[in-house]
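Of the protein chains in this complex, all but one are displayed in their positions.
First chain written, first letter: the chains are A, B, C and D, and each begins at residue 1.
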Amino acid sequence: MEVDRTSHELRPMTCELGHLSRSDGSATLTQGDTTVITSMYGPGDVRISKEIIDKATVEVTYRPKIGLPKCSDKLKERLIRNTCETVILSGLHPRTGIDIILQEMQNSGSFLSCCINSACLALLDASIPLKYLIAAVTCCISDKGEITLDPDLKQEKKSVAILTFVFDSKDFNVVTVSTSGSFSNEQFQSCLMACREASKHVITFYRESMLKKLSKSV
Amino acid sequence: MADVNYSEAEKTFILHGIQDKFPCREDGRGCEDYRHMEIETGVVSNTSGSARLRLANTDILVGVKAELGVPSPEKPDSGCIEFFVDCSANATPEFEGRGGEELATEISTVLSRCYDNSGCLDLKSLCIIPKQQCWILYIDVLLLECGGNLFDAASIGVKAALYNTRIPNVTVNQEDDEMEIELSDDPYDVNRLDISSSPCIVTLSKIGHYHVVDASQKEEACCLARLMMGVTAKGTISALKKEGWGSLNPESIFDMMETGKKIGQVLNTSLLNVLEEEEKSGNKRKTVGFLK
Amino acid sequence: MANDLKTFQPKEYYRKFLEKDVRPDGRELGECRSTVVNIGSITTAEGSALVKLGNTTVICGIKAELANPKADEPKNGYIVPNVELSPMCSAQFRPGAPGEQAQVLSQFVVDVLQNSECVNLQDLCIVSGKLVWMLQCDMICLDYDGNVADACVLSLVSALKNTCLPKVTVNEETQAIETDDKITNNLKVQTTPVSTTFAIFDDHFVIVDPTIEEETLATGIITIVTKEKKLCMVHKPGGTPLKDSQIQLCIDRAIERSGQATKLIDETQCSLDR
Amino acid sequence: MPLDSRRICGPESTQSPHIFTVNKDIKSDILLNGERKDGRKLDQIRPLFLRPGLISQAKGSAYIEQNHTKVICAVYGPREVMRKEDFSMKGQLTCEFKFATFSCKKKRQHQQDAEEKDLSVQLLEALEPAVQLDKFPKAQVNVYITVLQNDGIALAASITCASLALADAGIEMYDIVVGSSARIHGDVMLVDPSEEEEYRSQDCKDVNEGKVVIGLMPSINQISALTSKGEIDFETISQAIKTCIQTCQKVYPVLQNALVNSVKTKT
């Protein structure tokens, strides 16, 4: 399977950390034009009904730009929550709550991966103990079978399938997969490979952002 | 409803009173006596018909509003009747917010079931153009004070308000395919509803081995099961419903139905007499309204 | 003794079984529960199917109604699937508006329908721009014993295949809608999406078709939806990271399962037609 | 209706295709030459299929099928009351009655409508006298009923189904409640009416058209539920109630049998 050379790269990423004063951790991440703000609170108090005896309760709220959250937003919320729950060492903070709030600012493609990456940055910013980092990369398959990494909205519309993968920073195994459209097993494998390569860049980006932030505060 | 816990002894006192050879209820009534009722029609000016009923200290206001609308697709050649009951928080603080909702829907479902047949109120006469235009009667029942026996009181109020209802005369002009409706604005050019066979609800409360009509609040607390009947002047039964957490022996159900039928007929006739009498007193009559 | 261990240390209890390549209910790791499909039992619905995966029971009924199409898609009908987790199916659900789980499942079913293109929405068109069919598909879970997603997809597809629509025309002169009950058409279902869910236990056991107990103990869930030999959804919401080989194993199993399920639906459908 | 953001929403207004049926059969009398359309005798009930205990997650459950009428019921509890404001030494019973959206000719709503709320109350009042509430103070038993398909007597079938489910759940009761219904058509009584035979207010003009539903506790001979619709005279309605009681007595052994068998298979 041929991978388009120019589409092998991710769009430029920029981020700002800890810019919200009231929250324990916050991040605004821009990938291309896609922007998500994440703020997070915790570990803190939790409603008794939601309290879990041996670990922290992780809650994710996703707010779309306009309107009330719909079923599709709930599915997204669930996906992000489960992903975050996987990396957080929640056993260290029993009977507490960790709240993550994501606000859509602009969606110009590869939205889900931007959400997850921004959530990971917010967790980093709040210094929540994590098992490892996670990096999300989206790719799409065009009707000709070409794979484009980190597509924008126009590319997404033209494609027959969109796949989002989340990898851990330890062994680069697959933490989360979410797909739409249909594709063959081979296509799935090559997308997985391509995204895995790209995810390493995301991890590097995290490292650089944190370095920048730390050097500022020192 | 305002639920007061009564003591064993108080309940026993009431129970024995009813079981006595010469039954004597708390206020001296026999088992089949209603408390004093006062009724006034035409009390709310901007309705098509209205009535206010006081049954001892149960106080009910009923308004009927006739509006033009489209018949429902299931019955294209008749009008509609819709009941809405509001339990005002004035009656008891428990009705505040959504507290009265349960009781309100219960009263309105029983009322609509009583009227849910063409014999009791001819809805066909409310149709203007089949499938297109008909009168919809919105009947609002407002509960101002509860002193027991709300269902009976509400149904009497509704019947009186329907008696009082005047619907403007309508003429249909047919121009080509277009139907045009013209409403008469002459206040005397009106139609009235025939309520001669509309039902009144009679609630029979089973207390001990016997049953009573028009139970007061205290008696309602002693009662295990009630039988509500919509009874017409002819003595037919337009709706039947057992209520409450107790069960009833088939024999006693037939007894209760017999009593209910008998009282229902008396109730219907007395009500109609009073309404006619009131109408005869005509314009001389001053509306008393809401002042005692 | 065994029961005590199950109550107090359910994880340990399961581990003991899984190490011997068997599950407490006697299944092998890769074995599905017995699947029963009952098609067309609800005659008031245009299409219906009851699916049982072991204890898990989902009934899907399809009600067809007439609606106006959207202005930007004048030829497309609507399919409106909803998953109802009524309080009767498990003690964890309460009456009232759908909870998070029901919403997530509904959206999952929507995605499956969209990705698999199993019904062409243009087939639901009666008069372009004027009148189209709206298929309201309600999947009511009657018994929630794990892996409801697979059961929902299976029941929906079976019900769609069972759906018969009466002939509806619009009289050109009077613009009146006319329905002819006597002539009915089967809905065309292009593909048969089949969903297969795997639970990951203790980071390395992969078990198929988990029960409710297995779902609560699992460290990760992965759902794969296939249509014929192609994939139309790989859904893994977090949980234990999986190696490529493990994912590949799941995909292979899913394709295998897909064949079995399709055969089951078709056989049931055939036995009904005869 | 406001858009429900927690469900997948379709177009705002839809119409049933059956409103526009052209070659509709003209509504004929419910009896053809004095016989019922499905060939039953007037007092003949449809074959009854009962099965307790089929929902694995519930404390008790039951399924009832009478020709096309299909009702399923689950019972949970006794469990802690969620709202604790009202103190009572007695237990609480709640009923939730729901028609599945596809269960009737007309499409049903997802939310409970007024009719379903009314039926919930009627069901509750039918069951309450039979359940020994004082055996589980401060706790709650929840009964959930879903009608999968309605081919007449939805309420009567639900009463039977729910009491079977309560028995299956091991809730202590004074007796089982058996539901039954009859259609009154002039001086004829149609037992166990089908959907087609059921009383609809709009197409009956005369007196003595209506229906009666009762819930009977057969072994203690007590009626726990009784409702009627339509204008009926006194003698006819009494006769209808008696007919319903007889029907209940006929069905009762079938219920007992189903329960005994389910206990046998459990042990």
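FYI, a contact is a pair of C-beta atoms (placed from the backbone, for glycine too) under 8 Å apart; a residue touches a chain by one contact, two chains touch by 3 or more.
By our rule, contacts and distances are computed from a predicted model.
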Message: Out of "U6 snRNA-associated Sm-like protein LSm1", "3' exoribonuclease family, domain 1-domain-containing protein", "DNA replication complex GINS protein SLD5" or "Exosome complex component RRP4", which one is the UniProt protein name for the chain not included here?
response: "Exosome complex component RRP4"
- request: Tell me the shown chains the invisible chain touches, ordered by label.
  value: B
Task: Determine which one of B:Arg29, B:Lys65 or B:Lys234 touches the chain that has been left out.
output: B:Arg29
Task: Out of B:Glu145, B:Asp255 or B:Glu278, point to the residue that touches the absent chain in the complete complex.
output: B:Glu278
Field: Missing-chain contacts mapped onto subunit B
entry: 4-10, 12-13, 16-17, 19-22, 24-30, 32-41, 52, 56, 156, 213, 259, 262-263, 266-267, 270-271, 274-275, 277-278, 281, 285-286, 288
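Convention: only the chains that are shown with their structure count from here on.
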- request: Could you tell me which chains are in contact with subunit B and with subunit D alike?
  value: none
Query: Which chains end up grouped together through touches if subunit D is skipped?
result: A, C | B
- request: Based on C-beta pairs in contact, work out which chain pair has the most and send it over.
  value: C-D
- line: Chain centre (avg CA) closest to assembly CA average -> D
Field: Remotest chain, subunit B as reference, centres from CA atoms
entry: A
- prompt: Distance from the CA centroid of subunit B to that of subunit C, rounded to the nearest Å?
  reply: 50
Statement: Whole-angstrom distance, CA centroid of subunit C to CA centroid of subunit D, is 29
- prompt: Got the subunit B residues that touch at least 2 other chains?
  reply: none
Message: Multi-chain contacts only, two chains or more: what residues does subunit A have there?
response: 71
Field: Which chain pairs touch, all of them
entry: A-C, A-D, B-D, C-D
- request: Show which residues of subunit C lie in contact with subunit D when the two form their complex.
  value: 41-45, 48, 55, 57, 59, 61-68, 70, 78, 80-82, 84, 86-91, 95, 97-98, 102-103, 106-107, 110, 134, 136, 138, 140, 142-145, 166, 168, 176-182, 212
Message: Under the definition above, what is the set of subunit D residues touching subunit C in their complex?
response: 4, 6-11, 13-23, 54-58, 61, 68, 70, 72-74, 76, 79, 96, 98, 100-105, 107, 110, 142, 144-146, 148-151
- prompt: Where on subunit D is subunit A touching in the complex?
  reply: 5-8
